[in-house]
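Excluded from the complex is one protein chain; the other protein chains are retained at their positions.
Labels run A and B following the written order; every chain starts at residue 1.
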Amino acid sequence: MGELGAFIVLALVTLIPAVVVVTSHNIVRAAFSLVPSFLGVTGLYILLQAEFVAGIQVLIYVGAITVLLLFVIMLTEGGTGVRLRQVNEQVPLGAMAAVWLAFVIIVILTRTVWPVGAGSPPPYNATAIGNAFMTDYVLIFEATSLVLLVSLIGAIVTARGEE
Amino acid sequence: MLAESAIISASMPKVLLDWFYVAVFAVVGTLMAVLPLAVVWLLAPRQDSPQKTITYESGVLPFGQAWAQFNVRYYLFALIFVVFDVEVIYLYPWAVVFRQLGPVAFVEMLVFLLILLVGLVYAWKKGALEWV
Partner (left out) sequence: MSWVLELLKAIGLTVLLFTFLAVVTAMMGVYAERKIAGWIQARLGPKHVGPQGLLQTVADTVKLLQKEHITPRRADVLMFNAAPVVVAVAALLDWVVIPFGTLGSRVLVVRDINIGVLYFSAMASVTVLGILTAGWSSNNKYALLGGLRSASQLISYELPLALGILWAAMVAGTLSTVGIVEAQIQQGGWFLFTLPPPIGRLGAPFGILAAVTFLVAATAEVNRVPFDLPEAESELVAGYFVEYTGMRFALFQLGEYGEMFGMAALATIMFLGGWAEPHLAPYLWVAVALGAVVVAAVILLTARHSLVIRPVLSLAVLTAAVGLLMSVGGHLPSIVWFLLKLFTLVFFLMWVRWTYPRLRLDQLLNLSWKVLLPLGLLNLLATGLVLTLGGR
């Protein structure tokens, strides 16, 4: 019961700011509205007892990605302070697509038989993740660093496009 | 502490209880931070005047908008920061298990970090870490 209540509250905390993000006329406010939404997702991770992922969610999304987004907005000439049009003449089309997508998702959700796990999550999931990285998934782990390297080089090349 | 937490864990896992506290801290903390603002609202004078609410610009009348374009350098640093922040995230689980796993974990992390050090050296050589 308590878990359901917490889930509903967190879902609202995630979704209401998300609506603001896509409807606000002020782009900086829209970017800041992402923060409560991200925090709501953090709460959902906590409900799943994935503490480590929750910590990452705050550190990366709230503390880094949002800052990056804000920097981008503030760098754009006239990007802040202007009234933004969030809709255009294709609204009916978009609405139709959204309704269709929602319908499909609801059908899939209700038709699927969800397996209910009996076990409890690993007691201390940073340890579990660490062990998985260092043993079974070591190749993926090293590949991740290559991905990061490529994205770093890509970031530098695109950001310094003028030279 | 031990006996007490055993009773609670029957109804609520430790993780949830931990973060329940964090949530209460966030909510009640916000209320307590707003409280003095409310006291000010009751106590302090409120006299609006057109001069008083002008943006402060060292005494002269402000010109133009503050919301203008800024140096692209900030953006570059933010990009590099995000990449390295993600890298640091991978170090946390490694740090926890490192001493249980021993040499294997060390070599694996050495490879991981050396690849990223290449990135740092690249950024350095390309002058991405310069503020000009």
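Points to keep in mind about this one:
Keep this in mind: a contact is a pair of C-beta atoms (placed from the backbone, for glycine too) under 8 Å apart; a residue touches a chain by one contact, two chains touch by 3 or more.
What you see is a predicted model; the values in this text were computed from it and never measured.
Judged over the whole assembly, touch between the missing chain and the shown ones holds for A, B. Among the residues A:21, A:70, A:134 or A:148, only A:70 touches the chain that is left out of the figure. Interface with the hidden chain, as seen from chain A, comprises residues 2, 26, 28-29, 32, 35, 51-52, 55-56, 58-59, 62-64, 66-67, 70-71, 74, 80-81, 124-126.
Even with one chain removed from view, chain B keeps its contact list with that chain: residues 1-2, 7-8, 11-12, 14-15, 17-22, 24-26, 28-30, 32-34, 36-37, 39-41, 43-47, 50, 52-58, 62, 65-67, 70, 74, 77-78, 80-81, 84-85, 88, 91-92, 94-100, 102-103, 106, 109-110, 113, 117, 120, 124, 129-132.
Basically, only the chains that are shown with their structure count from here on.
Within the complex formed with chain B, the chain A residues making contact are 2, 43, 46-47, 49, 51-52, 54, 56, 59-60, 63-65, 67-68, 71-72, 74-78, 80-81, 120, 126-127, 129-131, 133-135, 138, 141-142, 144-146, 148-149, 151-153, 155-156, 159-160. Against chain A, in their complex, chain B makes its touches with residues 12-13, 15-16, 18-19, 23, 65, 67-72, 74-76, 78-83, 85-87, 89-90, 92-98, 101, 104-105, 108, 111-113, 115-116, 118-119, 122-123, 126, 128.
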